[in-house]
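With one protein chain held back, the other chains of the complex are shown just where they sit.
Residue numbering begins at 1 within each chain, and the chains themselves are lettered A, B and C in the order written.
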Amino acid sequence: MKIGIVGLGRMGGNIARRLMRGGHQCVVWDRNADAVKELAGEGAIPADSLDAMRGLLADPAIWWVMLPAGDPTEQTVAAIGEKAAPGTIVIDGGNTFWKDDIRRAKALAAKGVDYVDVGTSGGVWGLERGFCMMIGGPKAAVDLLDPIFDTLAPGTGSVPRTPNRDPADNEDPRAEKGYIHAGPVGAGHFVKMVHNGIEYGLMQAYAEGFDVLAGRNAAQLPEGERFDFNLADIAEVWRRGSVISSWLLDLTATALAGDHDLSHYSGNVADSGEGRWTIDAAMEQATPVSVLTTALFARYRSRVDHLFGDKLLSAMRYGFGGHIERPE
Amino acid sequence: MKIGIVGLGRMGGNIARRLMRGGHQCVVWDRNADAVKELAGEGAIPADSLDAMRGLLADPAIWWVMLPAGDPTEQTVAAIGEKAAPGTIVIDGGNTFWKDDIRRAKALAAKGVDYVDVGTSGGVWGLERGFCMMIGGPKAAVDLLDPIFDTLAPGTGSVPRTPNRDPADNEDPRAEKGYIHAGPVGAGHFVKMVHNGIEYGLMQAYAEGFDVLAGRNAAQLPEGERFDFNLADIAEVWRRGSVISSWLLDLTATALAGDHDLSHYSGNVADSGEGRWTIDAAMEQATPVSVLTTALFARYRSRVDHLFGDKLLSAMRYGFGGHIERPE
Amino acid sequence: MKIGIVGLGRMGGNIARRLMRGGHQCVVWDRNADAVKELAGEGAIPADSLDAMRGLLADPAIWWVMLPAGDPTEQTVAAIGEKAAPGTIVIDGGNTFWKDDIRRAKALAAKGVDYVDVGTSGGVWGLERGFCMMIGGPKAAVDLLDPIFDTLAPGTGSVPRTPNRDPADNEDPRAEKGYIHAGPVGAGHFVKMVHNGIEYGLMQAYAEGFDVLAGRNAAQLPEGERFDFNLADIAEVWRRGSVISSWLLDLTATALAGDHDLSHYSGNVADSGEGRWTIDAAMEQATPVSVLTTALFARYRSRVDHLFGDKLLSAMRYGFGGHIERPE
Partner (left out) sequence: MKIGIVGLGRMGGNIARRLMRGGHQCVVWDRNADAVKELAGEGAIPADSLDAMRGLLADPAIWWVMLPAGDPTEQTVAAIGEKAAPGTIVIDGGNTFWKDDIRRAKALAAKGVDYVDVGTSGGVWGLERGFCMMIGGPKAAVDLLDPIFDTLAPGTGSVPRTPNRDPADNEDPRAEKGYIHAGPVGAGHFVKMVHNGIEYGLMQAYAEGFDVLAGRNAAQLPEGERFDFNLADIAEVWRRGSVISSWLLDLTATALAGDHDLSHYSGNVADSGEGRWTIDAAMEQATPVSVLTTALFARYRSRVDHLFGDKLLSAMRYGFGGHIERPE
């Protein structure tokens, strides 16, 4: 199929590449002219503006917007919608807040334009491994786009089949190839949002476990009760037949193998919107998500030297007990 | 009554003082000779060793040990027990682990010596406000010591009576004076342990609330949605008729009034054994204590720059997304 | 002063009463005619509609809206604003989301109407104890309303003064009487929101501590390590000189004195918007509020028999270990 791709960063560029390898035609544009040039060198049809893209795409066009969530995506979707012919499909493949999807889809529907939200996981590995996609939008549009999704997805590959799956249970056969039509507009980003919420929780679980193994205050422990573990070996052995093997553990093993102390990292851990939105969605349903929240807050805390609240604790301790602060 | 007091730190010294003001006779000793001299100047009978104390106390003697939990208390109780006449009572007023009480009481019982554990709250304010005491031990011993406890306790004072209290409900009339016989040996320190566990939770709740008010990242918020609060005034107003008024809030208001930024504190917050033991006790009963644990862990975290686990999170993020760490 | 009060529920009714006791004139209305009649019997000027109220109030009028947050308040404020003369002041004394305040104030300002948001704490006790008020809005309006706030507030009463407070530090002298002008519109409800967030945390800390004392699984503990505590006495003794004394503890002592097992309660604990909004506000600032969140989630959890997630844990345990679920 012919598809326009706006945004050629880490994700957008690889999506274009994987589509071209699959025989699709990609019209590409990015604010960064070098990124456009690079893709053109690999076979893409370059454009130097959104308007230029429009001219290079036949009506009704298919657009894949792969930009940072928030203003960049918002404005681009609006600009595309403004001059779009009926039947146009706009795919937002970024990390958009799902309620923004619903709002935008309503606005575009008035012009006969379909909006499809695609939560895309796979990171820098997607080009090789394929992208795992959670899709929301109208059935007809999603079905029409199937060749695109099929090319981008990992396919069944070497991942063993899940026992018990049975098409008679209304299960989506696309799931085994790495993409699903999760529901109406917003559903794709909702599922991706929860995916990222879980991701934070998983990561924090490993982080805490390795913290205990790292033995921060081992010197204070009784002799004979301290260990000096090789964390790289532990991560490696857990990849092999243990209950906690995972792709995140694979990455952990890789990081530790190359740098036992992780001395390349300071530990200021960023977070993106999905973690927060997951908490919000849970609060709208009065669903407790204690681990997901704890994981998010650990990241906030990692970026601060001392909270004002910590000082308040010290002040109270001084107030009732005369306790003077001591460095650990 | 005549009582020997071992340990004349912040707590022990004030206990001696309050007892003497109430007409009791105190034989005192401490490793720190100056502390002994100071108390002697206020009317106490000074001793220069545990053995000397023994000579100055009539048999069967009453001992109040007010030392740091762990080895100092352990060794002193053992030393007192070694030469104690039957009928002797040893009070441990410190922050001992309640299972240590049970073990020690068993050993002393073999010699006809009674052991009484007293969880003591009141901090540096106890001399004036009186000490809140949670007592564990044999009924006869606790009853015999009543004049001591009655003097140390705050008394009914100006604290309004609790509606509904009814002696017909088997309630302990001493509670309204500020002390209770909580149960057999260990019960006093168990209740005090939980008291401290709660204390951590309360403190952390205030700390987090003031953190939100302090507006750490206010500059990033949209204009018109940032406030510049006077935290001292907020603490003050909450003392007046709000649902969250408390003594800890009083201390908070005092601290903030004198130092709006709490610039005298770095925020390295210590913790003592009771917080951890409360978690342990809860785990023995499979009781979730999420807030108490969270409060304890916030203190651990306050004393560390970056956890190894934080670096691991950064390493994983780099692994799957190529994300480079950025300072906040 | 003359003031119109809309909403005569638990809070609104007592606010009217306290104002009348202080010599103010109250024009009152409520959907519930009986509530209007009752207040009229106590000296209020009754109205049978919002329009009728308008007629009974001189221009520019002062309105106190005391309705449930959300639609009821929204619509009432809008209706008042529609026909309001310039100089009118609308006070929202309910539990409104602070961003709604900012939005409404903007709309009203266009008509020369001032909007003042008042976070009000004090619950059913406010009539006697006075109401603790956190106020947001334009200085002129707040100053003009001072006689109202002064009457409603607890006043300095018997609460001891906070050491260190010094007017030279720019502290608000009203704080000692139980109300503050916290900042521009929204500030009042923001501070009240955080107040409630803290309240949840404090309550949960006590709840967990008493849970440990209640000894849920005591029968499984080794003999000699189980206690049978009188929780009413423990709550009572902690009121007396302990570090954790507070008004919430007073209420706890009252509840336990009358009903040792709290058998009148099932433990389905409600929550209102402020708890959630505090988390939201914290997330906007990337401030960790682990205790406040944990406390909120404990309430969510209290209202559910079994989470779907719990079943998923059981399913995973069966999957890797063949573990069959057993009732505890």
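Criterion: contacts are C-beta pairs under 8 Å (C-beta built on N, C-alpha and C of every residue); 3 or more make two chains touch, one makes a residue touch a chain.
Please read these numbers as outputs of a predicted model, since none were measured by experiment.
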Hey, which of A:95, A:204, A:268 or A:314 is the one touching the hidden chain?
-> A:204
Just one of A:14, A:76, A:151 or A:278 touches the chain that is missing; which is it?
-> A:278
Given B:128, B:228, B:280 or B:305, the one touching the chain that is not displayed = B:280
Given the full complex, what residues of subunit B touch the hidden partner chain?
-> 243, 271, 276, 279-280, 283, 286-290, 293-294, 296-298, 300-301, 303, 307, 320
Chain not shown, touching residues in subunit A = 99, 102, 121-123, 125-126, 129-134, 153-154, 157-160, 162-166, 169-172, 174-180, 182-184, 186-187, 190-191, 194-195, 197-202, 204-206, 208-209, 211-213, 215-218, 220-221, 224-225, 227-230, 232-234, 236-250, 253-254, 257-258, 260, 278, 281-282, 284-292, 294-295, 297-298, 328
Omitted-chain footprint on subunit C covers residues 10, 123-125, 203-204, 206-208, 210-211, 214, 216, 247-248, 251-252, 254-256, 259, 262, 264-270, 290, 294, 298-299, 301-323, 325-328
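Definition applied: only the chains that are shown with their structure count from here on.
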Using only protein Cα atoms, the chain sitting most centrally is C
Would you identify the chain whose Cα-based centre sits farthest away from the centre of subunit C?
-> A
Cα centroid separation between subunit A and subunit B, in whole Å?
-> 47
Cα-centroid distance, subunit A relative to subunit C, in whole angstrom = 38
Tell me, which residues of subunit C touch at least two other chains?
-> 243, 286-290, 294, 297-298
